[in-house]
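Missing here is one protein chain; the remaining ones are kept as they sit in the complex.
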Amino acid sequence: MSRQPYVRPVSKTTWYMRNGRYRKYMLREVTCLLVGVYCFLTIWVLATLASGSPESWNALLASQQTPVMIGFHAIALIYFLIYQSFDWFKLAPKAMPVQLGEHKLPDRYIIIAHYVAWAVVSLFVFWLAGVI
Amino acid sequence: MSMRQMELEVLRYDPEQDEEPRFQNYSVPCVDDWAILDALNYVKENIDTTLAYRWSCHMMVCGSCGMMVNGEPSLTCKTFIRDLPDHVRIEPLENFPIERDLVVVLDDVMEKLRMAKPFIIRKDPPPEDQEFTQSRAALYKFKQYTMCINCMCCYAACPQYALDSSFIGPAVLALAHRYNIDSRDQGKAERLNLLADHDGVWECSFVGACSEVCPKSVDPAAAVQQMKIDGAKEWWKQKLGGGKS
Partner (left out) sequence: MAIAKKAFVWGLFAAGGTVTAFVFPVLIALFLIVALGDVPEGLQFENIHAFATNWLGKAALFIVISLSLWHAAHRLRVVFHDFGVRMDNAVANAVYLVALIGTVMTAFYLYQI
């Protein structure tokens, strides 16, 4: 009886198309590109502030006020909320189990706590920015 | 109790005759409360005695009968035909070499199991003249990670293991974590030095598929994330404390 184990090939470039679970994972992973973009947008904001002139600041604000930028920011916001923030909150209980006596705190409390903290942080920043 | 005709599309591979796997169809009259394993057993007993597959307890405790059922890593004794369509495709567990038909080569994971050092490691001797007790709270902290039956469904689901089989993988890491958080154990640093190395815990990108397919709700993804945090803390401890412990 001779052995000849067969190794099934796995595509290193398209494996994530195989099922919904993997596709959602990839959609989550590529949010890093959005993070990079907004980091450098914010650095550009800092650079403009550093120049010290209200004119260049107003020019920067005006540069955002195009339909393309509105669409970009809106889509980025929704995509980011779903695939980064909400996903992160959903996964957080796995990394930080809380044991109360003999029982583990159910995941949903930790998730809700994250949403509450997120709401508080967001409202605080909106208040700082004068939106509310 | 009624009957249901199922169409099974089963992967076949004879290492002595086949260059590559092929599929063979079987039409199986099933009783409606059967598990898919019962359908396979029917095939073996009544239609095709050459079909090779692993199974044993038929009650979700031995971990032998893991296979891909319609693309999903499953225990065939736990997958009931009432939850399946009439046409079922059965393949050996993904990401493992196929030995024959539905039997896979599990040597890789078997060797990795010892890397978890799956035993209590003590530095101090246990207390003299009294039992070494563990409270129920301390037990329940790690109990879910003791439930692993080594069925390897998690490895079949893990895309990082699929891309690179040098990754230590979910079950082995969950097993190590079971000992790391056992109040009687003092071997966390020793295990982390082995498992938080390359190909260890950092290769996991938290896809989470392992926990979704685990038939015993072990939640290996949680174990791995907690081990990453332990590993990061231990790294700092070693850098700041100077030298390995």
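Letters A and B mark the chains as written, and numbering starts fresh at 1 in each.
Basically, a residue touches a chain if its C-beta (ideal position, glycine included) is under 8 Å from a C-beta of that chain, and two chains touch if they have at least 3 such contacts.
Owing to the predicted nature of the structure, the values given are computational and were not obtained by experimental measurement.
Undergrad: Touching the hidden chain in the complete assembly: which of A:19, A:64 or A:99 does that?
TA: Counting the whole complex, the residue in contact with the absent chain is A:64.
Undergrad: Which of these, A:7, A:112 or A:125, touches the one chain of the complex that we don't see?
TA: Of all options in A:7, A:112 or A:125, contact with the hidden chain holds for A:125.
Undergrad: What does the interface between chain B and the hidden chain look like in terms of residue numbers?
TA: 159, 163, 192-194, 196-198, 200, 202, 205, 228-229, 231-232, 234-236, 238, 244
Undergrad: What does the interface between chain A and the hidden chain look like in terms of residue numbers?
TA: 11-13, 16, 26, 29-33, 35-36, 38-43, 46-47, 49-50, 52, 54, 57-58, 61, 64-66, 69-70, 73-74, 76-77, 80-81, 84-85, 88-89, 95, 114, 117-118, 121-122, 125-126, 128-131
The criterion applied here is as follows: only the chains that are shown with their structure count from here on.
Undergrad: When the centre of a chain is set as the mean of its C-alpha atoms, what distance in Å lies between chain A and chain B?
TA: Averaging C-alpha atoms per chain gives centres 30 Å apart.
Undergrad: For chain B, which residues count as touching chain A in their complex?
TA: 13, 15-16, 20-21, 71, 94-95, 97-99, 105, 136-137, 140-141, 159, 162-163, 205-209, 211-212, 219, 221-222, 225-226, 228-229
Undergrad: Considering the complex alone, what residue numbers of chain A touch chain B?
TA: 1-8, 10, 12, 15-16, 18-19, 21-22, 25, 29, 91, 93-95, 97, 99, 101-104
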